[in-house]
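The structure follows.
For this depiction, one protein chain was excluded, whereas all remaining protein chains were kept in their positions.
Our next item is chain A:
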Amino acid sequence: MVSKKKKKYSSGEGAQFMTRKAALKKLQLSLKDFRRICILKGIYPREPRNRKRAQKGAGGIKTLYHTKDIKFLLHEPIIWKLRDLKVYQQKIRRARAMREYGKMKKYFRDYPAIKIDHIIKERYPSFVDALRDLDDCLTLCFLFSTFPSIRRVPRDQSMLCRRLTVEFMHAVIVAKALRKVFISVKGYYYQAEIEGQTITWIVPHHFSFEPQTKDEVDFKIMSTFVEFYVMMLGFVNFKLFNSLNLVYPPKLTAGFSSDNDKGLVDKRAYVSERIAAMNLSVARKVGANEVEEFPEIDLFETEDQDPQKLEEAKQEAEKIKFLKTMFKGLKFFLNREVPREPLVFIIRCFGGEVSWDKDHFVGATFDETDESIAYQIVDRPSMDKQYLSRYYVQPQWVFDSVNARTLLPINKYLMGATLPPHLSPFIDKTRDQVYIPPEQRALDDPEYKPPGDDDESDEEIEEASDEDKEEQSAEESETEEQILTKQYKAEVEQDSPSEDDDDDEGDDFEKKKIAKEKKKKMAVKTGIPHKEHPYKKEIEDKQAFRLREKLVRKKHRNLYKSMKAGQEKRKKEIWLLRKKRRLHDEKTKEERKTTKRNQKMEALNASA
């Protein structure tokens, strides 16, 4: 017998995928509901390897879903909820059409809510998974927290976003988890490190809400995303507060409970309320003792123990340790014109205390007249009344200090000064193989001194003296060192007593002889220090390295080679640019000297 003919596309890629329409039919949902459930459950359209086959021979580009994904959705209990909701919505529609507004209002009041916490657990089986996906969540929540009530966005959503974002910021403040900040034209970038996960998010600048045109962004979809993210952020907050021994939910100011939102009509009042909420300290759990905040890093014996790397890691840890308490005990006062929200957040994150003018905004903790204020943050060219006991700095100082992980010298950031550029802390590691001009390097780490610096100090001397003198002074400095070393050597020689002088006395010659012989055997010879030839060692190291290179697997050999070649190339480029710069500097210096000399000559000629 002939076996039954196999139908086309019943296996392989054709069976693996499913068009959206087919999915809708299978799930018996409307497109609207399908979109919603896909976002909630984290199911996304797929891009097949062979589109023609995946679409069962149909042309064009169709939205495809994994058949397994759709089967996975089939068992979701929320689908039943959605179907019920459809009926409910029909009721509402009918009530509206029949003008039974009382009934409609009642329906709206009793609108069934969908519980999705099981989905969150399902999508993020562990807490770390949730933290990893927090970037998008935080950015969207912070964004939606600035929104007024709009069509297509549930009314209480932005309210909830506001509450949860403030709670999250509190958690970051207590955990001292903030690492990097960056002011871009788009908004404030923040990067925090929570449980070893780096989380980056953007907070929009505080402007008035910009009206969004409907056709650019699908509000309904975004609001569904936010619906899910809000839930997720809530549970993440709970867990964070729990692990930090804090009471959840924290008691914030009145503006955050939904009962009182009628009282706050003014948006500005609302904003100040929100900032005031951030300035509160959160209640700790009773009986929770302070954990040692900064545990020492443990050193593990790893296979490739690179002392340099270890040292780097240690330094990094040290820096972070300092960063966490950078502003501890310092009091900051924010002037009226300064963007308060980011500054309060940052300063409190690193242990500082913040306050502002209590006549203008609520939540001020101390007055401007307080003498213990260390820094007043000002964004205006001048002020009438200034206190001697504090520094007046511009807000960028705070951001730059955080990124530099030290309290930067304030002289560049004083009131009215033109600010140095605000550099991004989000620079990838490959940038260490890029030529950085000495000016920028000096900005990046304050310990670095550009090579031109010494010359500058010399130049001042130079102005008074001639060229030759300068050389002499250089020689002098060398000779001084030599003199010092000579002195030291002399001293050492004096200190060591000469032993040979004492050995003249003796009785018997033989005894002496024996003694001598014995002594010879016992004699302590001046040891020859084991000299390590640095050059030889280098060669040995290199050979060992080459041997190790040979052990690179064939699979990775090409990659390794290309990597090495790239490194060499970049090194060469840097070297070339450095050389160019050096030559250029020398040339300019020479030119300056000649011009100066000429000027002097001219002056002399003129006087003569």
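Convention: a residue touches a chain if its C-beta (ideal position, glycine included) is under 8 Å from a C-beta of that chain, and two chains touch if they have at least 3 such contacts; residues count from 1.
We take it that contacts and distances are computed from a predicted model.
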item	value
Chain excluded from display, named as in UniProt, from "TBC domain-containing protein kinase-like protein", "ER membrane protein complex subunit 1", "Ribosome biogenesis protein NOP53" or "Trafficking protein particle complex subunit"	"Ribosome biogenesis protein NOP53"
Residue among A:S30, A:T63 or A:Q90 touching the omitted chain	A:T63
Residue, one of A:L29, A:L82, A:M104 or A:L140, that touches the chain absent here	A:L140
Which of A:S145, A:N237 or A:Q376 contacts the chain that the document leaves out	A:N237
Given A:S149, A:S281, A:Q440 or A:Q567, the one touching the chain that is not displayed	A:Q440
Footprint left on chain A by the chain that the document does not show	42, 44-47, 60-61, 63-64, 66, 68-69, 72, 75-77, 110, 113, 115, 117-118, 120-122, 124, 126-127, 130, 133, 135-136, 139-140, 143, 156, 160, 182-187, 189, 200-202, 204-205, 207, 210, 212, 215-218, 221-222, 225, 231, 234-235, 237-239, 242, 248-249, 258, 337-339, 379, 395-396, 418-419, 421-424, 426-428, 437, 440
